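Removed: one protein chain of the complex. Kept in place: all other protein chains.
What follows is subunit A.
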Amino acid sequence: MKNKLILFLGLFLASSVVALAQSEDISPSRKQAIDSLALEKVKDLSKYIAIIGSKETQFSEANRVMDRAEELFAPGAEMGVSSINSNEIAYYKVRRYFERLMALNYDRVNITWYDIQYISDLERQPDGRYVGVITIFQRFEGTSIETGMNYKDTTKKDITIYVEKKQTQIAGRTIEFWDVMLGDVRVTETSA
């Protein structure tokens, strides 16, 4: 009898943990709103990357934009880059990635984005924050006038998004809102 009681309590507690882990689901309409917010951040990132990569951008301006771009990311976020020829991933801190982009030796850099993206479901992680991944495709073209070198590639970018419910005080009232931060980005050169 005692054993049965322990088993019952064990099963009850185990199911409670799973229920807790799966509770507080985000409704479809809320998810759509969060997706839009996350896409806005990704759009901002794409604009910043184009500015940082352009040779026409002054050094001081590029640095200012790098600061703005860095603010989109959660602390410690990294870029993991691999090419067609090598599966090996090179890891860069976000700031370092931008600095490398700025230092590219092309007179003209053109970064464009494909009109397609994919947004994953949001999954809850142990600390209660939600995590998702947005996949986008980017075309890079760099031209060097002096050497006549013209480099092109198409990359798939899988961008982590962290979604968190936060509170703020406005006119003495507590307002809850969902905040989105970008996280690690996996950059894969595609064969397209």
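As a working rule, a residue touches a chain if its C-beta (ideal position, glycine included) is under 8 Å from a C-beta of that chain, and two chains touch if they have at least 3 such contacts; residues count from 1.
The rule we apply is simple: contacts and distances are computed from a predicted model.
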item	value
Protein name, per the UniProt record, of whichever chain is missing from view ("Pyruvate dehydrogenase E1 component subunit alpha", "ABC transporter ATP-binding protein", "Cytochrome bd-I ubiquinol oxidase subunit 1 apoprotein" or "YARHG domain-containing protein")	"YARHG domain-containing protein"
Chain not shown: contacting residue from A:A62, A:I136 or A:I161	A:I136
Contacting the left-out chain in the complete assembly, out of A:L37, A:A74, A:I89 or A:L104	A:I89
Subunit A residues that touch the omitted chain in the full complex	17-18, 20-22, 28, 31, 39, 42-43, 46-47, 84, 87-89, 112-118, 120-121, 123-128, 133, 135-137, 139, 156, 158, 188, 190-192
